[in-house]
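The complex appears here without one of its protein chains, the remainder shown in place.
As written, the chains take the letters A and B, and residue 1 is the first residue of each chain.
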Amino acid sequence: MLAAILTLLTDFGLRDHYVGVMKGVILARAPHVRIVDLCHEVAPHDIHGAALLLAASYRSFPLSTVHVVVVDPGVGSARRPRAVEAPAGRFVGPDKGVFGYVLDEQPAARCVELRERRFWLPEVSQTFHGRDVFAPVAAALAVGLPLDALGPPVADPLRLASPAVEVLPDGGRRGVAIYVDRFGNLVTNIRPADLAPGPLLVEVGGQTISGLSPHYAVAAPLIALVGSLGRLEIAVPQGSAATTLGIGVGAPVAVRRKEG
Amino acid sequence: MLAAILTLLTDFGLRDHYVGVMKGVILARAPHVRIVDLCHEVAPHDIHGAALLLAASYRSFPLSTVHVVVVDPGVGSARRPRAVEAPAGRFVGPDKGVFGYVLDEQPAARCVELRERRFWLPEVSQTFHGRDVFAPVAAALAVGLPLDALGPPVADPLRLASPAVEVLPDGGRRGVAIYVDRFGNLVTNIRPADLAPGPLLVEVGGQTISGLSPHYAVAAPLIALVGSLGRLEIAVPQGSAATTLGIGVGAPVAVRRKEG
Partner (left out) sequence: MLAAILTLLTDFGLRDHYVGVMKGVILARAPHVRIVDLCHEVAPHDIHGAALLLAASYRSFPLSTVHVVVVDPGVGSARRPRAVEAPAGRFVGPDKGVFGYVLDEQPAARCVELRERRFWLPEVSQTFHGRDVFAPVAAALAVGLPLDALGPPVADPLRLASPAVEVLPDGGRRGVAIYVDRFGNLVTNIRPADLAPGPLLVEVGGQTISGLSPHYAVAAPLIALVGSLGRLEIAVPQGSAATTLGIGVGAPVAVRRKEG
């Protein structure tokens, strides 16, 4: 039998013991599972960033994969530990909105509240539910436990209030940067479907970019393109758009039809 | 047969080849072993930080796990390459004190000096014992070599001179911050057993905190709580206590009985 894959996406960073401890708990319960680090460098408490990275990643994994997401500003408080099962994967974590994009894309997803404490660690702290609740529950799913054993169904998992793309009076669109990657590329909330066909002008940080580039290797100081997140990105070839323009998440980006 | 788990805890960071090379050496000798990165971002040469992270982690792993710790300010000099076998795990690394907490917690632990060079790489450099000595020895243990084959027993493995908690004249306790995690939480050397029952005042960085919080999700500018390391921590909910107070490792923290 093939070992299940289990991915981890957290804001724990890699300089403390948090991630290693979760892996120990998982492997002690699901010794054959294969753990993949999706990312642990989500900015502390950045629900939206985690939701975006999860959405960008889960479809590349086998359908049986269990994705654990622990970005949890409210650990210990009134909160909603959840598991989700969708045709394209299973998901475990605090329901603070991190599953928002997945739920939008997977309408057949079912969600349960984690209530059956016998699948948790015997002693549950109030400060580290990644170790005490989510790791053992994910391990249980990975070795075959059905979703419904974990707790009662939830009808209304949290949707993410992601910033909407505005339609401008001239038919253009105004969006915002929602993510800055390691290369300084500014990823916006504008999707290809938002773009009118034909020549475009992209306005960002006081600059105007004419047309979309097919890729990053263009001899231009500033380019716009549709990147691997499936969204309009602003980039500086071999440099950082965020640094060059001095802007980041939340910066407005407008797209207009280029006048004939 | 189930593959053994082998964890790595180093100060090598992730931007060089050091960790990858150790993994290659391990997998070439123990092809079925499952390697887990505990942490590679220990501050360079920080023995105490490594000892603390190891103590916080090893009990979450299966008892058969081999934990490799390479934080080694004196690589190449007069030093003590060691392996330790305890009921709760096996441990390999330079004995500079990194096993201090484990030895305190595992009185039945046995320790040997690594002397049998046939379990090392054929050529041993003076600069990279993680690759040449500790990786191959750990791989040998993981595939079943008994501890005693590695070298003679050691009666006096190095205990860690960790800062003691002082008893104050008024019956309170004075400790120090011994670790700052990614979230800026200040972890102290004060354990729950050091705390008198009843209402408490915690003094740190010129501030006084009244009482302990059950978790981080409290609406207060500064809180004290017992965290996942089993020690008193100072935290700023959704912020950094270290940054807010402008203090770090070594900062004094006092706990007093709250007057009625």
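Please note the rule applied: a contact is a pair of C-beta atoms (placed from the backbone, for glycine too) under 8 Å apart; a residue touches a chain by one contact, two chains touch by 3 or more.
Keep in mind that this is a model prediction, so the values were computed, not measured.
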item	value
Touching residue (missing chain; options B:H45, B:R117 or B:R159)	B:H45
Of A:A108, A:A155, A:A193 or A:A217, the one touching the omitted chain in the full complex	A:A217
Contact partner of the left-out chain, one of B:S125, B:T208 or B:Q238	B:S125
Interface with the undisplayed chain - residues on subunit B	12-25, 27-28, 31-32, 35, 44-45, 73-77, 79, 125-128, 131
Positions on subunit A where the hidden chain makes contact	2-3, 5, 7, 9, 14, 34, 36-42, 53, 56-58, 60-62, 65, 181-183, 214-218, 225-229, 238
